[in-house]
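Here it is, the structure in full.
Missing here is one protein chain; the remaining ones are kept as they sit in the complex.
Each chain gets a letter, A, B and C, in the order it is written, and its residues are counted from 1.
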């Protein structure tokens, strides 16, 4: 394991410190308990809080700012944060109109945010929660902890953030976030494993000629291991279940999001994007918007995920609305 | 070697195709000879052309757009493009006010752009050239091909692009580009090698406990190999020669740019940024602007580079000016 | 009867055994989860130990501190689950300065019920519940048989250990391991194993207190 880190114990705190130093105009860092809050915010805007284990950067701190999150709570690497950090972040995000928690559907995240929500409610903050669960790799949610929250999280945060910014109330922002979640599906692939700093060994083992289809963003297993294939074939394998599950009708408009897991060059993501966009065109869908890059990662894992979001006019407008965060910025 | 590619022969063309499909509002793709041009441009603006071997994405195609490049010419992976592609790109970039070629100082790039400039001049285009050579790892340029163009290239393209956009003439834009180059220094480190797709084997070998200080963006050797160290120590080793060479006086303002080589998580870049910014503060320099991310890469290489640009008021204004490209965007 | 000193000793012993088994627990978690269970709990119990030097008046006071500490330090699934368990045990025994056999059973039942309330796991979902529920049942039976508090804890610990072992063939239906589906069979659940360790520490320290 070679990493640009100091003591593995301090990776999260030092990285967040560096983040704060690099973006002093956007965020304030609260060191203990650790959370990141947005520098300027108006009053009476619905607050958006998200968080989860670290290791998925730029998620979530990179999305704190105008038009997106008001606070982010990073846990240890791949470990959800705890209520004692989520509570002050929730209080900081509240400007009088309540707070939406955007939570990726993992048992640890769900439980910790749930406890924090109970406690913040007890302190007088109105709290609602949307669980993001867009990962179609988890097939039967009756017998599992349910689908995982992956790439769709970025889209939920952007679009709900825009709704909050335009003045929607908590119920409306929550409904928008839920609508994005209900209309986005994702599936990922790993070409190589990642190594959690304090573990020091790869989270799983993949042979030189194997890939894992349906990987999670913590290196959790997916649907199956298959021999290495060409990019076009892999893109098809990821997109097919996404489309099946999303049940799009020809003529519908979508946002196509090809996300890198951290260790894959951008040039390869565009090769995957190329094939995915061809396939969508063949099926008669219109790609209205696109996003390509490392937006929700798994440390230095090689691989990617493909997300498709069904768009309507309102979601498209909210997507296009100005945003100014460290990792996503336009219109301002 | 596991990569998200199809036939290694087609990596560049397919990736550029995907890039064009993802950013149809920004760029047009010219397939043969291959170059990327900006979709909308005003007339009588100085045109900016850059290019070089592929494998450094988002450089250069990712910087085509408002406030930056008018055309980019990608060669094969790590191989400079040829005059037959550079010439039409130069013609496309010319809207009557001449064209500035921004060329990273590698023999292959220099020679190919030089030939293209001669031929474009023969066709009546006014052409000037700035060679970017910011890499302090190459110590004695009397006995080498000279310093290499690395991280500083991104800053030259952004700032010269802003100068062209505000209406500077070719001589002025060239002078601004040269001024950026004269005031920026960079040094990089590799923790692991990268693999050129058609080669199939890593470009160089690093032992499990070794790193290469002063690495180039093609995996060229640097100053020395040393045993693996903590991030803070590495940051010091990179920044020290940069500062020595730049010869800053206390109180001067700088832009601090921590760049990922492609395979290093963003969180680690912020750990490096943290230490670099501490060191600059200790020395009495003011970080006016910052940039952290994968902006000029070496395929999936693990590592980073640190660039410091001496700022003055004009350069700061040009840096802040609106830019709208696939990889760098603000103010619009 | 088990007093406050026992509760403090139990927590020190828990921290010691978790520290010793840190790598083993994480390895179990690596096989069917994300490999951090030992790390997470160890961080939590180190923080607990750092707070054991102040004066506590009842076992419940100790357990409440443990609950708050684990909740704020452990994270992941296990943090809120163990946190809730210790909090419920503290609430259910808050008046008792000394625990008799019955109090022990009451505490274990409250802890288990808290975990179920939070995590909604059922028996044989391959979670820590598969250690807790046999432990509660064994404790109840021991109380009914008129055994003392130490024997009740030994019965609970042994049942938890057997329960942890019995998770091995199960297919996970809750938590991270559930993503593995059939591939989760053949491995022991890390949370069930840590439960067995904690109850084992309770029994050992009860013997030393006796």
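In this section, contacts are C-beta pairs under 8 Å (C-beta built on N, C-alpha and C of every residue); 3 or more make two chains touch, one makes a residue touch a chain.
These numbers come from a predicted model, not from an experiment.
For the chain that is not shown, the touched chains among those present are B, taking the whole complex. The chain that is not drawn here is touched, among residues B:83, B:98, B:188 or B:241, by B:83.
The residue touching the chain not shown here, chosen from B:107, B:121, B:244 or B:286, is B:107. Across B:41, B:95, B:203 or B:253, the single residue that touches the chain missing here is B:203. Counting the whole complex, the residues of subunit B in touch with the unshown chain are 33, 53, 75-76, 78-85, 106-108, 111-112, 114-115, 137-139, 143-145, 148, 196, 198-199, 203-204, 216, 218-222.
To be clear about the criterion, only the chains that are shown with their structure count from here on.
Think of the whole protein's Cα atoms as having one middle point; the chain whose own Cα middle lies nearest to it is A.
For the pair subunit A and subunit B, the distance between C-alpha centroids works out to 29 Å. Taking each chain's centre as the average of its CA atoms, subunit B and subunit C sit 55 Å apart. Once the centre of each chain is set as its mean CA position, subunit A and subunit C turn out to be 33 Å apart. Among all residues of subunit A, none touch two or more other chains. For subunit C, no residue reaches two or more other chains under the stated contact definition.
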